[in-house]
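Here is the structure we will look at, set down as structure tokens.
Removed from the display is one protein chain of the complex; every other protein chain stays in position.
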Amino acid sequence: MRLAAASTRLVATLAAGAAAVWLAYRLDPNDIPIYMNMGLAALVAIGLSLLMGFAGQISLGQGAFYALGAYTAAILTVGLDPDERLINPEAGIAPWAAVLVAPLLTALVAALVGVPLLRLRGHYLAFATLALHLILIAALFAEDSFTGGQDPGLIIAKPLEVAGFTMGGVGDAARNLAAVIWGLVALALLVGVNLVRSRAGRALRAIATSEAAAAAAGINVAAYKLRLFVLAAGLAGLAGGLFAFRLGFLSPDAFPVIISIEFVVIVVVGGLGSVYGAVLGAIAIVWLQDRLQQLGTREQLLGFDLPVQAPGVFRIGVFALILIVVMLFLPRGVLPALGDGVRRLRRGG
Amino acid sequence: MTEFVQLVVIGLSTGSAFALVGISFALIFRTTNIVNFAQGAFAVLGGQFTVWLVDKEWPTAAAAIVAVLLVTAVGALVGLLAVGIRGLTTPLASLVITLGVAFVIQALQLLSFGDRPHTYPSISDRVWTVQGVVVQPQYVLIAAVTVVATLLLTLVLRRTIIGYALVATSDSVRAAELVGLSLRSVAVVTFAVSALLSAIAGLLLTPIQPVNYDSDVGIAINGFAAAAFGGLVSIRLAFVGGLVLGVAQQLVVGYGDAITPQARQYELAAALVIMLVLIGWRSRKETVT
Partner (left out) sequence: MTPLLEVEGLVVRYGPAIAVDGVSLQLDAGERVALIGPNGAGKSSLLNAICGLFKPAAGRVRVAGRDVTGHSPGEIVRLGVTQVPEGRQVFATLPVEANLLLGAFGREFRGELLAATLRYVRRRGEVQERLDRVYELLPKLHELRERPAGQTSGGEQQMVAIGRALMAEPRLLAVDELSLGLAPLVVQGLSEFLRRLNEEEGVALLLVEQNAALAFELCERAYVLEAGRCVLEGPSAELERNELVRTAYLGGGLEVA
């Protein structure tokens, strides 16, 4: 019976993945950017959801890994030496290789940071990862000869090409990129689900129930937590690398601290530990983000004059409120709670 | 040599502010097992409210007092939220709730005060020079207030019944409950006291380091690092940790200036590295989960 359920899930996920890829070619061109954003957020959220759900750790630095992935891919592509970039358009490595290196680097950084921290309770990692995000942004601004800083920023002239397909931010290239992103999301889902169902998954679930009991049973709790952290960082780095080619241009402004918080909101809404929830949460929150952005840039709302900081206020305030409300009343996540509600209705109250 | 002493002097004063925030973290954590992410926000609000009132022509002292009272009230409210629903809210959930609160406070500040840094004049324009070392009266004020506040807090915890109640709750939750103490009420008072301390730290720091709506994150990280020095439970060690952190930061940045002109940007990196080292060292002794 379990095998049947597993293969149904496999087929369903593959089908959904195929549909998502197909959708990339059918959507209105105006919707492609947000479609890509949803997919990228989903990639990050899947990793974070596993970390928060099973390791009981909060990373407030997924935005940092996202940024690190983006800048790694970009800098490797345009060339490490800032002077050479101006002279030699062939400097740097092939974009597709850069995109592959990005997650590896972020995973490495995560391993370094994680080893001392993951043995301790969740709040240490929370603060350390937040600090990481802030430091990274400071470094991106400070080392502006290397990173391009805010002005002029980092322009990626080389297109991302694989087997003749171009992936970028506009036109057909955008569709290709969106397709690739959602294909990767489906892959990440499968990896995530497989992880949870495997022997490692059983260990993870034991850890999630009671770390003390799991440790007593001989499970290397710290090692599993580290692996989840590294996986989450890698996924974020991969997403970041693709993001760089979506934008074609990078500046530290694109990675404010709030995006780390937004990833947490996505996971909290989707349900800690639920990879499918992470994807649905990503879709919902990115959509909400878009609406808030549009609302915030208006001059007036309900008759009130909106201050110029309105977009920031909306974005930060609304997501923070969601975090509070969900954590208080639906700590297992909005989607799991809805699922419970539906199940109760079906059973007839 | 003078440069070294100068850096130490500055470090002791910023470190005092970190110490107060760190003590606030430790107070809440040992009583309620909650890590209050909004601690930095309390500090920033202390500064913002003071500036707002001073800009309305209020005398600085009055502005400061009212600001602190306002933030204390906010703290009590946050405590109520953070404790959450009995049986449903885990400590990690409380952390996330306080995270949300910190950012709601950011949004409200952005709305009310805008996104420019704010400051008010320090206690005195005079500048003392002792053997070539510049000492601003504000530095002395911060340090003095921190020492006094820490002593008062320790006194309250050791000599008053309300202090006993707070300590009892961290010594044995079960016995505290059995004796009749309400954990929720203890949490609210603890949060209020912590907010008070942090607000003082924040408003005293503002003349030296202007505050902005998003300054809370940096302060929270520094305060947390100070508290981590004492395992998040020891008030004495949080005090020491804050001072050590402040001085270490200034030294790293001050001497780092020779290596790279961007050293100041890495102030926070110094805090993080110190915290990581401290935590790594601690975790060798205890694999606490």
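For clarity, chains are labelled A and B in written order, and residue numbers in each chain start from 1.
Quick note on the criterion: contacts are C-beta pairs under 8 Å (C-beta built on N, C-alpha and C of every residue); 3 or more make two chains touch, one makes a residue touch a chain.
Treat the numbers as computed from the prediction; the structure is a model and nothing was measured.
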Inset, instruction - List the shown chains that the missing chain touches in the full complex. - result: B
Inset, instruction - Would you mind spotting which of B:142, B:165, B:196 or B:252 touches the chain that isn't drawn? - result: B:165
Inset, instruction - Consider the whole complex, including the chain that is not shown, and state which of B:90, B:119, B:154 or B:185 touches that chain. - result: B:185
Legend entry - Absent chain, residues of chain B that touch it: 161-162, 164-165, 167-168, 171-172, 174-182, 184-186, 188-189
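Convention: only the chains that are shown with their structure count from here on.
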Legend entry - Complex contacts: residues of chain B adjacent to chain A: 35, 37, 81, 84-85, 88-90, 92-93, 95-97, 99-104, 106-108, 110-111, 114-115, 214, 217-218, 220-221, 224-225, 228, 232, 262, 265-266, 268-269, 271-272, 275-276, 279-280, 282-283, 287-289
Legend entry - Complex contacts: residues of chain A adjacent to chain B: 56, 58, 60, 113, 116-117, 119-124, 126-128, 130-132, 134-135, 138-139, 141-143, 211-212, 215, 221-222, 257-258, 261, 264, 268, 307, 309, 312-314, 316-317, 319-324, 327-329, 331
